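A single protein chain has been omitted from the complex, and every remaining protein chain is retained in its original position.
Let's look at subunit A:
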Amino acid sequence: MPRAFTPKVITANALIEGDVIYFTKDDTWTRDLACAEYLTDEAHAQLRLLDAEQQVDLVVGAYLADTTEGENGLEPTHFREEFRRTGPSNYFHGKQADSKQQDGQAA
């Protein structure tokens, strides 16, 4: 029996900055997991991965990452993806700092 498909998002690293990005419904990339396209169908997910991999001038190493829909929207199911979404635990660097900066700019 093949394993049941679990929902995914497409993630990669940006070519220039190297930071974590997610593929959206309209074929663009976002730095915010909440804005990513949530893929619940396996065949569709594979097709979308092919679409994402076309953008070789923008991204490196696109892949499907397990995700669930939690109370606060999309959430990674594995701690590796949680670190990618947040940043390192020894310094307030990476996404955790960038998103605060963006919040600050918005306010």
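Definition applied: a contact is a pair of C-beta atoms (placed from the backbone, for glycine too) under 8 Å apart; a residue touches a chain by one contact, two chains touch by 3 or more; residues count from 1.
Convention: contacts and distances are computed from a predicted model.
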item	value
"ATP synthase subunit a", "Sulfite reductase (NADPH) hemoprotein beta-component", "Peptide/nickel transport system permease protein" or "Urea ABC transporter substrate-binding protein" - which is the UniProt name of the missing chain	"Sulfite reductase (NADPH) hemoprotein beta-component"
Where the missing chain touches subunit A, by residue	13, 15-20, 56-57, 60-61, 77-80, 83-84, 87-91, 93-95
